[in-house]
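== chain A ==
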Amino acid sequence: MFNETTKNLIYFLIAPGLAFTALIGLLSTWFDRKLSARLQWRKGPPWFQPFADIIKLMGKEVIVPEGGAKEVFLSAPLVALTAVTLVSTMLWMFNLNPQVGFVGDLIVVLYLLTVPSLALIVGGSASRNPLSALGASREMKLILAYELPFLLATFTVIMKAGTLVMGNIVGYQAGHGMIMNSASGFIALLVTILVVQAKLGYPPFDIAEAEQEIMAGPLLEYSGAPLGIFRLSKAMLLFVLPVFVITLYLGGINLSSWTGGLWLLLKYLILLLVVILIKNTNPRLRIDQAVRFFWGPVMGAAIVGIILALIGW
Partner candidate 1 sequence: MKRIFKWAIGKSPWVFHLGASACNNCDIEILDTLTPKHDIERFGLILAGSPRHADILIVSGIVNRQSLPRFQRVYEQTPNPKLVVAVGVCACSGDMFRDSYNFVKPVDEIIPVDVYVPGCPPKPEAIIAGILKAMEKWKQL
Partner candidate 2 sequence: METIIKNLTDRFGEKIDCVVKNSRRLFVSVNKQELRPLVEYLFNELKVRFSTATAVEGRTAIEILYHFPFDQKGFVLSLRVAVTEPSPEVDSITPIIEGAEWVEREIHEMFGVNFAGHPKLERFLLPDDWPEGVFPYRKNTFDSEKEVEEKE
């Protein structure tokens, strides 16, 4: 009686879903913290550090600010977590057996990718605190800034692959080589990496949780389990976004042979390295500078990418 729903449930909860992504996500957070520490001549934290952080937060007492919208305040992190898990399950499903995909699944993934940031905004404003309200408004401005270039870049991929189904995009790349090595594909990849940096909230775009200025922004009022879930969803995002970039630009995932797996690991590590290096080499931009940056050069690059794709490079 191993019917359809329990199989999907298992996919969602264990295999490519919650447990697996959380594990890899936390490990990559450790890799990020260790590498950043090494860049600053510091001996970074031990490997199990992110796990200890999350478990500790789960055990801590939860304080909800009175006057704050209690239910919204507590549900926001759960919304973020489910969105990220859903995206990661879908991504892996489309890669492993392409025929499962449905028309327009790419659009669904794009929407789900913005849900964690929206949850952060809702959580921030639900905690009735001017500093987190300011943080939430900054997060909103940031989304408005990077969302359009992100869509334009993905649009170049759709034009080149000619389909909206993620499975076919992977198929197209298997046939014609990675999208990345065409001129427009490369530009779109660069734009997407910058947007990934902003989505993760890593410097130079960690303006929402600018610890120095507004004390951890929207997360200010969170403590204990909700904070732990938010941190967990952010760690999983650190795993999901590179996988998303791999599927769209770097030829997707085919675990048919062990070389495929190795190749995937290599691509993932390179992407992670790029994100961490960007994080450590430049200071935080102001919100207006960030918006101008995204609307100016990044948007221009995305448009050039589309034109090139139209011409057919």
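Here is how the candidates were picked: all candidates are chains of the complex that A comes from, given by their letters.
The working rule: a residue touches a chain if its C-beta (ideal position, glycine included) is under 8 Å from a C-beta of that chain, and two chains touch if they have at least 3 such contacts; residues count from 1.
Here the structure is a predicted model, which is why all the values come from computation and not from measurement.
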| item | value |
| --- | --- |
| Candidate from 1 or 2 that touches chain A, complex-wide | 1 |
| Contacting residues of chain A [partner candidate 1, same complex] | 33, 37, 40-46, 48-49, 51-53, 55-56, 58-63, 209, 211, 215-216, 219-224, 227 |
